[in-house]
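Of the protein chains in this complex, all but one are displayed in their positions.
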Amino acid sequence: MTATSRPARPVVLGQNQYGKAENRVVKITRDGDTHHIKDLNVSVALSGAMDDVHYSGSNSNVLPTDTTKNTVFAFAKEHGISSAEQFGVHLARHFVESQEGIHRARIRIEEYSWDRIATSDANSRFIGADEVQHSFVRTGQETRTAQVTYDGEHFEVLSGLKGLTVMNSTNSEFWGYVKDRYTTLKEDYDRILATEVAAVWRHTWSTDEQRMPRWDRSYAETKKHMLQAFAETYSLSLQQTLYQMGARVINSRAEIEEIRFSMPNKHHFRVDLEPFGLKNDAADGAVYYAADRPYGLIEATVLRDGAEPRIPVDMTNL
Amino acid sequence: MTATSRPARPVVLGQNQYGKAENRVVKITRDGDTHHIKDLNVSVALSGAMDDVHYSGSNSNVLPTDTTKNTVFAFAKEHGISSAEQFGVHLARHFVESQEGIHRARIRIEEYSWDRIATSDANSRFIGADEVQHSFVRTGQETRTAQVTYDGEHFEVLSGLKGLTVMNSTNSEFWGYVKDRYTTLKEDYDRILATEVAAVWRHTWSTDEQRMPRWDRSYAETKKHMLQAFAETYSLSLQQTLYQMGARVINSRAEIEEIRFSMPNKHHFRVDLEPFGLKNDAADGAVYYAADRPYGLIEATVLRDGAEPRIPVDMTNL
Amino acid sequence: MTATSRPARPVVLGQNQYGKAENRVVKITRDGDTHHIKDLNVSVALSGAMDDVHYSGSNSNVLPTDTTKNTVFAFAKEHGISSAEQFGVHLARHFVESQEGIHRARIRIEEYSWDRIATSDANSRFIGADEVQHSFVRTGQETRTAQVTYDGEHFEVLSGLKGLTVMNSTNSEFWGYVKDRYTTLKEDYDRILATEVAAVWRHTWSTDEQRMPRWDRSYAETKKHMLQAFAETYSLSLQQTLYQMGARVINSRAEIEEIRFSMPNKHHFRVDLEPFGLKNDAADGAVYYAADRPYGLIEATVLRDGAEPRIPVDMTNL
Partner (left out) sequence: MTATSRPARPVVLGQNQYGKAENRVVKITRDGDTHHIKDLNVSVALSGAMDDVHYSGSNSNVLPTDTTKNTVFAFAKEHGISSAEQFGVHLARHFVESQEGIHRARIRIEEYSWDRIATSDANSRFIGADEVQHSFVRTGQETRTAQVTYDGEHFEVLSGLKGLTVMNSTNSEFWGYVKDRYTTLKEDYDRILATEVAAVWRHTWSTDEQRMPRWDRSYAETKKHMLQAFAETYSLSLQQTLYQMGARVINSRAEIEEIRFSMPNKHHFRVDLEPFGLKNDAADGAVYYAADRPYGLIEATVLRDGAEPRIPVDMTNL
């Protein structure tokens, strides 16, 4: 066995964290014959007095990642899952307050939504089934996200979504831009604007002394405001649309003070059909080629005046 | 340059096909201020007198794949896209009837669906926008598929879907199975049944002399029947549920005579919480671990008695 | 509970199969301090007397997919894994011969290859380690595949690979093709030819009375012949290159009598730099844009004269 003491030459440990990622927990709640479902992907990251495990391999301060997994499943049973954010608060608090060596916990959650499958008496002629309340189809639209961080004093809650693909088939222009030696783009006065929204927003709530937001309602309203601002903005640039979406959220939701977007410009290029003797004007309803790569990528933070920006520039998947 | 004549030793060419895959065509139709969208991924595969291009590299019978791409976009403008199936019929007929060397065309299409974004006067206080009818959010649930094959005489139309994830949180059992030396599984009288449905169904329609189905309505009804059969079947095995879904479709839709399913058993294992002093019974609303791999995979064809099975055993993505 | 007897209207069951897919089995063999690794993804599909489980949900002929999973892991220990093909033969035989209700077994395997990490005394100044023979880095190039089918009398063994990306930066032309109304492509006398090879080949071996091929050597030689034929063919079309690759294999390997390829034309378009006053000729070393979609897709079977084509037109992932 190799000696693993700290090397003589001066190398030090910086920021570090560990935990179990992507615990896929599904909780069914039964209310008589009516079932409810919560479907989460929970990732735990813990930090604290972890020098020894890096320098010498001593695990005396290490709660195994296997244990953090067990805790996720046990908490789902013991406490239920009222919302992703609330579940994250529970877990983050537990790890920091129950383990001396853990000073900070970050819980990241993805939530997948399900709709009920509609059934009807009309179908009972086949198999005599009554209407059922335990059948679901996965919605498939956006993935909801939440990140809860706790340092023993304050919570930071970031809610979010990703994979929300939207399109305006008109009311978008792009002109008046800088032209240099490498510019060949033609100005466009009627283009498609499409993007796949990824957004993360920060709640002002940070301690138990404040009233906790109604997380599910906050999420639904925030999504609605983003969608409506996207639809209702006559756009001269994707940046402008992004800002309007952020401003609408900040102006409409008092519990949120910062929001960051990452929005690829999913280019839809009007196809040149002139070689085939066909006109293809936007005004007549055009044919577009939906391109993959490269794509414009627009990222920005929008925040309430005076708020401190705290959402990181880069947002990862989990 | 290397001589590429057919080698002396007897090696021959078998089935072959070529074309342009994954043409991402989006067609906007404007009806005043109300826009409609068709969003397709179209793949073309052509067969015919193609010995020379393989044996010697002579392209004299080869319509370039670039041309097949151009044709997809031009046809979207010239003929519009009333449905994926109808668009496929148009394209398949064109390639076979316009090129002597092409004897068979297969068009595969994925269709992505979009919902309208609801807007309202209530929001106009922000930016004065009226209700807009050109804003869409991608639905994200299943992907609709179509495959049209034409050999100069008959069409074969396969409609389908993939990525439709469904779950019953009860009314599923599994017991009474074979037990051999390697069997450790416990019988279960109340389990979750979840799967991601991929299905392909074959229409009886094959020539212009028959009345063409209303493709979009046929699709919507077929999907509805599958979902309802899934929900309403009290299941003793995923195979039984699969058969019920297929039988419901065949019994309900006269235009369809064969359907094939590929349904992974998306296992949701009840977590053992006994080590933590917790009961986790299905009847009380349990916590499950949603597993990735391995998974059961159930595949079967269901068909009208007397119909010839023609859907291939393996279904590929495109 | 719903009655699930066969419906009155005539609907019947067609081809069907079931099993456990994607069992990720890793076997370490220790030869003193030198370790060897086999890393497989094994999928089992069984067919037989399965009417009842579909029509009524009776599992009396159903060996659980969980048992097929256990069998994969137990066989890896009991019999070892000398090659993917040999392991598949073992498993397929077992399921058919041990269960009366199972008449046919198909085992599909993906194999991931690993290289040894080179270590040296030179590094021992850091931690005093000797050279180690238990450290590996995943190769990452192609994925090897195997499919073994057994019906109680004969085996059919398909070997293959996927994800093998190759490029010729010259010695590829494309001209002399059909030009119709929709053709705009320019002829090209010096283009990049790149593709991601997926191939499946069928061995003549089918019963224990024949001498079994040396599977690993057969695989290595077949891959080598494909790569060399790709490199050495001056190409007038991707079809010609594909045929040369197949012919080289059939001519070189007596144990193989059929091979099928699926080869996307990974387009590399020479970028038009004229607007910036730059020439971009292939002969000078050019700059290309590597496109994603759409792509040409060339598929064909090449076989020994007189051999019966049996590899399916569509090849799925697992």
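Order of writing sets the labels: A, B and C. Residues in every chain begin at 1.
In this text, a contact is a pair of C-beta atoms (placed from the backbone, for glycine too) under 8 Å apart; a residue touches a chain by one contact, two chains touch by 3 or more.
Worth saying up front: this structure is predicted, and the values here are computed from it rather than measured.
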Q.
With touch defined as in the header, list the contact partners of the absent chain among those displayed.
A. A, B, C
Q. For the full complex, which residue in A:Glu22, A:Asp115, A:Asp208 or A:Asp272 touches the chain that was left out?
A. A:Glu22
Q: From the listed residues C:Ala84, C:Ala198 or C:Ala229, report the one that touches the chain absent from this view.
A: C:Ala229
Q. Hey, which subunit C residues sit against the chain that's not shown?
A. 23-30, 35, 37, 39, 70, 73-74, 76-78, 114, 117-120, 123-124, 126-127, 129, 132, 134-142, 163-171, 192, 227-234, 244, 248, 251, 268, 271, 273, 275-276, 278, 280, 282-292
**Q.** Touch residues of subunit B, complete complex, unshown partner
**A.** 2-4, 7, 126-129, 181-182, 184, 275-276, 292-293
Q) For subunit A, which residues touch the unseen chain? A) 1-2, 4, 7, 9-24, 43, 45, 50, 53-67, 69-71, 74, 98-99, 101, 174-180, 182-185, 232-237, 239-240, 242-244, 246-247, 250-251, 258, 260, 264-265, 293-306, 309, 312-316
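Here, only the chains that are shown with their structure count from here on.
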Q: Considering only mean CA positions as chain centres, point out the chain farthest from subunit C.
A: A
**Q.** Computed distance of Cα centres, subunit B from subunit A, in Å
**A.** 28
Q. Centre to centre, by mean C-alpha position, how many angstrom separate subunit B and subunit C?
A. 23
Q: Quick one: which residues in subunit C touch 2 or more of the other chains?
A: 2, 4, 7, 182, 184, 293
